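Here's a structure for you.
The complex is shown incomplete by one protein chain, all other protein chains being positioned as in the whole.
Read from first to last, the chains carry the letters A and B; within each, the first residue is number 1.
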Amino acid sequence: MGMRITRLGDLARVVGVELCGDPDLEIDGVGTLENARRGQISFLSNAKYRRFLSETQASAVILSATDAAHCSTAKLVSDNPYLTYARVASHLLPEVQQMAGCHPSAVVASTADIHPTAWVGACSVIGERVKVDAGVYIGPGSVVENDCRIGKASRLVAKVTLCRETRIGERCLLHPGTVIGADGFGLANDAGRWEKVPQLGRAILGDDVEIGANTTVDRGALEDTVLENGVKLDNLIQVGHNVQIGAHTAMAAACAIAGSTKIGRYCTIGGLTGLAGHLTIGDNVHFSGASQVTRSFPDPGYYSGNLPAMENNDWRKAIARIRQLDGMAKRFKALEKRIADEKVSKKS
Amino acid sequence: MGMRITRLGDLARVVGVELCGDPDLEIDGVGTLENARRGQISFLSNAKYRRFLSETQASAVILSATDAAHCSTAKLVSDNPYLTYARVASHLLPEVQQMAGCHPSAVVASTADIHPTAWVGACSVIGERVKVDAGVYIGPGSVVENDCRIGKASRLVAKVTLCRETRIGERCLLHPGTVIGADGFGLANDAGRWEKVPQLGRAILGDDVEIGANTTVDRGALEDTVLENGVKLDNLIQVGHNVQIGAHTAMAAACAIAGSTKIGRYCTIGGLTGLAGHLTIGDNVHFSGASQVTRSFPDPGYYSGNLPAMENNDWRKAIARIRQLDGMAKRFKALEKRIADEKVSKKS
Partner (left out) sequence: MGMRITRLGDLARVVGVELCGDPDLEIDGVGTLENARRGQISFLSNAKYRRFLSETQASAVILSATDAAHCSTAKLVSDNPYLTYARVASHLLPEVQQMAGCHPSAVVASTADIHPTAWVGACSVIGERVKVDAGVYIGPGSVVENDCRIGKASRLVAKVTLCRETRIGERCLLHPGTVIGADGFGLANDAGRWEKVPQLGRAILGDDVEIGANTTVDRGALEDTVLENGVKLDNLIQVGHNVQIGAHTAMAAACAIAGSTKIGRYCTIGGLTGLAGHLTIGDNVHFSGASQVTRSFPDPGYYSGNLPAMENNDWRKAIARIRQLDGMAKRFKALEKRIADEKVSKKS
């Protein structure tokens, strides 16, 4: 993708960091330390890549003051080089001309209220009484059911489904295949057979929420499923009915959150993590990938629970021993006791 | 969503439970014990919420005879309050006017047989020789490939894909993004390279099956993949080729069932559970969430297999010890033997 050629001094000013080097240097793109070419700006935030610093072909590098000493190119010096890089790259992106109106192939209900600066893409279907705010982009092949609302400048990339009554805040970004507001998994059992429990709540997303491809967020059963401002979900995540996710919590791919669990703010949850239903997870809780969360964790901290992969023979032995563990522990206790008793009997 | 105002006596009669209180009380909605307002009916089925009973603002509560003694509102007394609630809520839902016909933007093959009482939504595509029975609803953006059949009153909410020859029973409910009948993962290896094995079976769903958002059910390789009557699948589940799932089995989100596994009737399977291929799971088998099922479980029972998340330091120690477990077990056995030998030698 072509980027906007920008002077390095202007970049430093825009993102608010210190410049070391020629402010008139023209930057025309970004690249990794290893593969950047002249004209591009790179960054160093992961120590693993420091070895590429001395030989980078980048014209400028974003890095910490400590690393800056070891870098001979032009520099942007930042306390948070990755954040600075994100802002620099965003600034270099070409402006996209936002379209306005509805593609002729879109099917828009007569009662829908589409702001004149919003866009409804080809083959999208917009239901009754939907309200679409200024600057919204609804990509091709999307379905927005009756009574949804989409806040200012939000973007449904393509093939997004919003089920009836869903609320999307401002500046949200929903990737292809996401389904927001489908029925939760509510079933009552009648002597073995399942009967559907009507799912009457809504799915409500705050502002600045990002939802990954093919992720699903169910509507509430009675009350609402709520994702607060700044929540970021990766791809293929399942969020059950009535779940609440606090502001600025981020979750990596393939997690599954069962119904009615409440997750606090500023949490990070590794991929493939499962949370059982009706739990309470506090603020600033961090789960490693593939953790299985079966109780509440109200306190901040780092928690884990996976069994890391190992050589197959070692794994077989470990599993066999885990199965014997209870018996072994009992035998060990007995042995400890016997030895203690012997000592006592010797003493006496 | 507005609900149909209904007299409490009528509700009791319709769902067949005992009424304690004024039969003329008008109910206009449902709510949780904690948040219901006057005019709404609530329910108590989970002991966790009993504490809200005394202060609920609900006009009526559905509960067991035991709990009824502690409740001062009008009551519907039921052996299964959650089931009764499901039926009450269903009854209160406003009747939806089912549309009939095909939206002008739908693309329907000339050989498709669409019942005059069925509806094909906007931007949906219906293939050759598809048969759609009475009262079926095909939501917007769906694709139904050649030779599929959809039974009476089934509902494809939106953006559902049925691949060629798929059979859907009556009163099924398929949520957005589900894909039924895609090719299974059939590959034959030729000296390292994979060759595709044609997937010739079908995917067959019985009556009253519900399939969650973005769930995938593959067609059979040679014979059919079969989900019997009343099977309920949550979101983001994968069902491999040739799998059979017995009647009234329910499965929570993000499970993956490998090919040719047979699951019995009345099973419940927790979220993120994996089942290896070619297994046999009996009737009334229950797996906790995140179980990894690597052998057959023919007998009814409760089975589990996850490692629950714990504080990160404890987890590091536990994993390190698991890796040492085989060595420790051997050393323990040796110690036991030595102590036994010493005892023998002392005695002798």
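Operating definition for what follows: a contact is a pair of C-beta atoms (placed from the backbone, for glycine too) under 8 Å apart; a residue touches a chain by one contact, two chains touch by 3 or more.
All of these numbers come straight from a predicted model, not from anything done at the bench.
Trainee: Per the definition of touch given earlier, which of A:Leu44, A:Ala158, A:Ile263 or A:Ile281 contacts the omitted chain?
Mentor: The single option touching the absent chain is A:Ala158.
Trainee: For the chain that's not shown, point to the residue among B:Glu128, B:Glu223 or B:Asp341 touching it.
Mentor: B:Glu223
Trainee: Please output the residues of chain A touching the missing chain, sorted low to high.
Mentor: 1, 30-32, 35, 48, 80, 82-83, 85-87, 89-90, 93, 103, 105, 121-123, 139-141, 157-159, 173, 175-177, 210, 212-214, 230, 232, 234-236, 248, 250, 252-254, 266, 271-272, 289-290, 306-312, 315-316, 319, 322-323, 325-326, 329, 332, 335-336, 339
Trainee: What residues on chain B make contact with the chain left out of this view?
Mentor: For chain B, the residues touching the absent chain are 105, 107, 123-125, 141, 143, 145, 159, 161, 163, 165, 177, 179, 182-183, 185-190, 192-198, 200, 214, 216, 218, 222-223, 236, 238, 240, 254, 256, 258, 272, 274, 276, 278, 287-288, 291-295, 297, 301-308, 310, 314, 317-318, 320-322, 324-325, 328, 331-332, 335, 338-339.
In this section, only the chains that are shown with their structure count from here on.
Trainee: Indicate the whole-number Å distance between the mean C-alpha point of chain A and the mean C-alpha point of chain B.
Mentor: 25
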